[in-house]
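Below you'll find the structure, written out as structure tokens, and then a few comments.
The complex appears here minus one protein chain, its other protein chains still in place.
Entry: subunit A
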Amino acid sequence: MTERNPKEQERDATLRLIYTTTAAWRKNVAASGPEKYTEAFIKKQIEEFDLGKRHLANMMGEDPETFTQEDIDRAIAYLFPSGLFDKRARPMMKHPSEIFPEQRKIQWGEDGRPFHFLFYTGKQSYYSLMHETYEKLLNVQKHQDQLVAQGFSLQKEKKNLVGSRWLTKTELEGMLLEKLSDDDYSRFIRLLEKLMTLPCSDIEENYIKKFSKEIAVQLQKVSTEPLKYDEQGVAFSTGEGVRKTSRATAVVYDNGTGKITVNGIDILRYFPVLQDREQLLFPFQFLDRVGKHDAICTVSGGGRSSQAGAIRLATAKALRSFVTETEVEFMRQAGLLTVDPRVRERKKPGQEGARRKFTWKKR
């Protein structure tokens, strides 16, 4: 059994030619995927880089110990000036971890045995992640069972999920260094959510946090400015308004008689048209404070109507400080505090105006 008979050896030594096409043994460069690097190769590259860095420092007359990457970049740009447009085409000297992408290095040792126990599945990082997560799930369930056996009731707290989101598919791919399909990603997220919904999942919170990110909750709370007081002790507040090309500022004083001045001129003189004066009075009318405030406004740019609109916005903003929060909310809903975004639309070529087309003649 141990020593093969000479006859057997002779028989096996006769080589039988198997006919294959050239296509079978020519190396399929396209299908073999990205070039793979061994650990030893990367290590050697790192050593060469460090040595080269020191040489470069000596050449430039600087201290090799404190030679940073920026110094390297500057030195290379000085020694090898290049007029090439693309920055990636110019000579560069970077650490091997930036040049050789952190892709799959050869995944097996010298004896041919792969390092990872799920190597033969093809997606080792993804499946090992699923395996780990499922293990955490089983852990939590075991803990739950223990609690139930001891007689504690399980509390189902509703966790506030507003401030956090799961990692996106690209972020997860970056974490695992492996391509994922949409199905894989959704399966993983579903498993994580299942884990989160269990009552005792607090045990594995640290693990879950690795896969969630906090979103900055943008609160729309615009805090109103406090009232200011002038020399006589009268409360006042300022506001700025914009409409088309007009810019207005308004200073609203308390304990007034309802006098409104625009650019030093009374509104009756400045705005002959009733419509504009109505616009100015609208904020006061809305808050039932028609005769109670004085306003001094300045305005520039635009025409009659747009200046009126700008001042209206400015006074409304100034009145926020005199008024309760609910009333501010009412003002906002009435549209007093919104900047009117309408601007003059440009004229287009081939048309008479912005929208008006030339007269269409049938013949």
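Everything that follows uses one rule, which is that a residue touches a chain if its C-beta (ideal position, glycine included) is under 8 Å from a C-beta of that chain, and two chains touch if they have at least 3 such contacts; residues count from 1.
Going forward, contacts and distances are computed from a predicted model.
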Choices "AP complex subunit sigma", "Actin-related protein 2/3 complex subunit", "Small ribosomal subunit protein uS2m" or "Proteasome subunit beta" - which one is the UniProt name of the chain not shown: "Small ribosomal subunit protein uS2m"
Residue in contact with the excluded chain [from A:Gly61, A:Pro81, A:Gly122 or A:Gly151]: A:Gly122
Selected residue (touches chain absent from view) among A:Glu98, A:Glu135 or A:Asp266: A:Glu135
Options A:Asp111, A:Asp182, A:Glu214 or A:Glu325, residue touching the unrepresented chain: A:Asp111
Missing-chain contacts mapped onto subunit A: 1-2, 12-18, 20, 24-25, 27-28, 31-33, 36, 106-108, 111-114, 117-123, 127, 131, 134-135, 138
